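Take a look at this one; I'll ask things after.
A single protein chain has been omitted; all remaining protein chains appear in their positions.
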Amino acid sequence: MEHVAVWIAAFLTLGIISFLYKDNPWYKLSEAIFVGISAGYWFVVLFWDNIYGKFWVGVFPPDVVDEAGNFVSHGVPDYALIVGAVLGVLMLARLLPGVGWISRWPLAFIVGCTSGLYLMNYFSSNIMRQVQGTIIPLFGIGYGASVYEIIGNIVIVGGTFAGLVYFFFSKEHRGAFGATAKVGIWVIMITFGASFGYTVMSRMSLLIGRIDFLFGDWLGLIK
Amino acid sequence: MRLLIHTTLFLSVFIFIGSSRIFSVEPSPQVQADTLVNTADTVGVSVAPVTSLLVDDYKYDNGEQLNLSWVPSIDDQLIDGKVSVYRVYRITNDSTRELIAELPPGSNSFTDKNLNRHDTYRYIVAAVSASDDEVLSTTTEPVQPQREWINFRRGYLFLLALIIGGAVIYYIQSARRGKKLFVRKIAGLEAVDEAIGRATEMGRPILYIPGILDMDDVQTLAAITILGRVAHQIADYDTKIRMPVSRSLVMTAARETIKTAYQTAGRPDQYSDDMVSYVTDEQFGYVAAVDGIMVREKPATVFLLGAFFAESLILAETGNSIGAIQIAGTARPAQLPFFIAACDFTLIGEELFAASAYLSGEPKALGSLKGQDVGKAIAMIVILVGVIAVTIGNAWDVKFMNDVKDMLTTIFSTQ
Amino acid sequence: MSSTTRIRELAVVILILVISVIVYIGKIQGWNNGLMFSPAVSLTVVIVIFLLLLYILLRTLQGHLIGRRTVFLFVGLAVVLPFFMTLTLKFRVSPEVQQLYDALSELQPGSKVLVSFDYDPPSAPELQPMAVAFLRYCLSHDLKVIIIGLWPQGPQQANLALEDALKSKEVAAKKPEYGVDYVNLGFQVGNEFVIQRMGTDFKSMFPKDYSGTVYDDLPLVRNVKNFSNIDYSFNLSAGYPGTQEWVQVAVDRYGLKMGAGNTAVQAPMMYTYLNAGQLVGLLGGMNGAAEFELVTNEIGKGTKFMLSQSFAHMIVIAFIIIGNVAYFKSGRKKKL
Partner (left out) sequence: MRREVPLFITFFIGMLLIFSVFIPPMESLGEDFTVFFDIIAVFAFFLGGGNLLRVHVSKLTRQKRDWQYSIVTLLGFAVTLVIGLFKIGNPGGIAAAPTAAGSLFQEIFDYCLVPLGATMYSLLAFFVASASYRAFRAKNREATILLIAAFIILLGRTPFGTVVTGWIPESFDVLQVPNLAVWIMNAPNLAGQRAIMIGIGLGVVSMSLRVILGIERTYLGEDKS
């Protein structure tokens, strides 16, 4: 059994890697397996987690028992969950001709949720907290900063300021305003360069892990 | 200039309201425990009990939390401390006491959560010595957690949201009344027209990838709103669109969107459900399938808009290898450099959310962009004023500057 | 596509499969003991790669952009070949790794070391070599190891690491016994609250170990009540909950002495803790694992991985340089 499993894993690994050469039957086969199994996998997980774990157990909660298994009290059902299930069923109205438009209701609900929730979340975490975080003393607390730190502080404040100028939509980037916007895009480019350099490192380790599997665990060529 | 005036106006109103502190709150009455100390038996190595145990309602919650505070035992010291742990006991509705928390030495407060506001609670805090001798404090008077209807702690958040949200709505309204608005060019969006035209000329499909997250992510929502505009042009040109998605809900929403676009363009018969297809929820399974579609169907134009993670570069490089024009955009800074490297045009962060308004060209949608700029102006002014205040206040200890800084940090603090 | 290419491609695939089957049978039968280049061969390989890169530079200078597949081939070679090389990359042991080693070597035999496995398989290439090297050192120096996990798959990774560590000669000579010399207490939900509870009582959080044995039946931990019974602790972390939480709760509140192993992405954030003395020793990414193997004189996967990684980075840097040199040479006109 163990031999079969490691061969399957190796076969699929090579199939995906073969895509680097070109699209080929081996890749197509691996892709077909990947899509089929993973779609099934996620439905099963979602079904047991959400429909059973959240909905069914929520509406028909098991009795509360103590450690010895004696009955303590009935669970408290959460009937509000039925609203969720009804919205879910309405979603299926698309399958019926004529009443398909009803499925827009759950969609409208979801869109309303997403926009309402994110509006406030982003407002506090992205706007307020970041603005507050940028209010820093340039010379450090009690002149405590070194020259490098002072330069760093000025760059943080000035860079944030210039970056915001770049994103201005309703003003043409001309003159002093345009120059500041230019500095802004430079700062943003440094950010991108930094995250590029930073992520390249961890990307390599994944490939190394796969190679270790192929030549070590599978073929036993690595000591 | 107008923008500056408006911003200053908004800002002054808000500082005025802010400084008058309309949301100041009466201090809540506290229930004080008997300050008489239980003189414990001094047998063995026991320790002095904690004193001044207070319970008060946790403010602005749904009646689910209580705050406890106390003065630590005098034997609880950093060096040679004799207290090994504090135990917090709770008595619910006169039942027996139960242990609810163990806290390390040095603790002097605790917040008890998940209470029921219909029950009453009493508390005891025990100081425990190294030899496990427990010395109890007095028991507090029974307290019920209170429910408050409005969270005044978030008053400034409300105010700020009102100002920035108000600015957006104000400009939408003024645009609706026919006021002309200037919006600068966004290169990535100027290219949309050309990219669709190219696909039409070449007779190849357009691939639209809305990211890998579900409709409960705001980037996906942005991708769907942009799809509405893009699909409209696609329908006009009568080009083919291909949209594999990784979430069922996104599939449903995308179908509605494209269908609408075809109907508005007057070609409802050209629309087919097959334009949008569900692949799999699995991140890399989806990527494998999209890569396959790219190399097999060779789309002339690829849109990568929405929430992308590690797959950003895999998709963008494969798209590049087939020679497609690629327009990408995401709000995840870590993935943007990869899009910039491998795509022809990239929408950076905020531009992704502004895109649908920009593409629509409708005055009211454009008005909202100007509203956003007010927010930016406020942020910039606050940063400038704040930094000057805190720098001067710190360096020369100017009281006024310190006050300004304190006010700004209070207003912008989030809880 | 012509049919001859097709046949050629098929032949290559079949060849690969046949070789794989033979090598695999060799692995099972025991006559395949791994492949290793001699130093001379290794050096030659490196030189050949370097020359090929020079050739690519030349080609690019002449205005021929090399294809994607060539780039892929180079990356593949750069990652695969170092696995078989006997080259030792010269690198110096950074102070934070030395610090970890010093802290470990100061421990008396019999000291108890707590190791928390807070990562899952995707981060394993970076963290597993550290885990193996660390466990190997502890078990071969009579340090008692207590393992826990705050990530669900952590204890599973720990067992894999133990398996590897036990294979080493020095460790095997000591014949470590489960429950006496090392123990795996398994996973517990609750993130930093688990750490907090462990500050007063280990047993309440881990009533049974990973295989279901009752806490008090394990001689090693029977007398371990809380952090005060632990002499050193090591946290392998790939995110939340991880080193930050351990430092905030276990170190700051309970005064635990601890070191950490982090992914390369996370490690830079830990230097503040290191400078403040809250962490005693830090291993960052594959480099960290390799350096630790160097100070403990046990060459393992960390060194191999690190060699691979350094090669891969060099290749990426080389390609950036080649691309740009060619771009400037061509007068920045041609859109290469």
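For reference, chains read A, B and C in written order, and residue numbers begin at 1 within each chain.
The rule is simple: a residue touches a chain if its C-beta (ideal position, glycine included) is under 8 Å from a C-beta of that chain, and two chains touch if they have at least 3 such contacts.
Not measured: the values here are computed from a predicted model.
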Task: Chains in view touching the one left out - done: A, B, C
Task: Touching residue (missing chain; options B:52, B:174, B:283 or B:413) - done: B:283
- [ ] By the contact definition given up top, give the residues of subunit A that touch the hidden chain.
- [x] 5-6, 8-10, 12-13, 16-17, 19-20, 28-41, 43-51, 54-55, 58, 80-81, 83-85, 87-89, 91-92, 94-95, 101, 104-120, 122-123, 125-127, 130-131, 133-134, 148, 151-153, 155-160, 162-164, 166-167, 184-198, 200-201, 203-204, 206-207, 209-210, 213
Open item on the list: Could you pull out which residues of subunit B are in touch with the chain that's been left out?
Closed with: 60-63, 147-151, 154, 157-158, 161, 164-165, 168-169, 172, 214-216, 218, 221-222, 224-225, 227-229, 231, 247-249, 251-253, 256-257, 259-261, 263-264, 273-274, 277-280, 282-285, 287-288, 296, 310, 313-314, 316-317, 320, 331, 333, 337-338, 340-342, 348-354, 356-357, 362, 364-365, 368-369, 371-372, 375-376, 379
- [ ] Would you write out the residues of subunit C that touch the absent chain, in ascending order?
- [x] 65-66, 68, 71-72, 74-76, 79, 89, 91-92, 121-122, 264, 268, 271, 287, 310, 312-317, 319-320, 322-324, 327-328, 332, 336
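The rule is simple: only the chains that are shown with their structure count from here on.
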TODO: Take each protein chain as a node, join two nodes whenever their chains touch, and name the resulting shape: line, ring, star, complete or other.
DONE: complete
Task: Leader among chain pairs (count of C-beta contacts) - done: A-B
Open item on the list: Just to be sure I understand: the centre of a chain is the mean of its C-alpha atoms, right? Then which chain's centre is nearest the mean of all of them?
Closed with: A
TODO: Let me have the rounded angstrom distance from the C-alpha centre of subunit A over to the C-alpha centre of subunit C, please.
DONE: 25
Task: Length of the line joining the C-alpha centres of subunit B and subunit C, rounded to whole Å - done: 34
Task: Averaged-CA centre spacing for the pair subunit B and subunit A, given as whole angstrom - done: 14
- [ ] Name the residues of subunit A that each touch 2 or more other chains.
- [x] 199
- [ ] Identify all positions of subunit C at which a residue touches two or more other chains, and write them in rising order.
- [x] none
Open item on the list: Using the touch definition from the top, list the residues of subunit B that touch subunit C in their complex.
Closed with: 85, 102, 104, 106, 321
Task: Sites on subunit A touched by subunit C in the complex - done: 3, 7, 10, 14, 20-21, 24, 26, 198-202, 204-209, 211-212, 215-216, 218-223
Open item on the list: Taking the touch rule as given, give the residues of subunit C at its contact with subunit B in the complex, in rising order.
Closed with: 68, 196-197, 199-201, 253-254
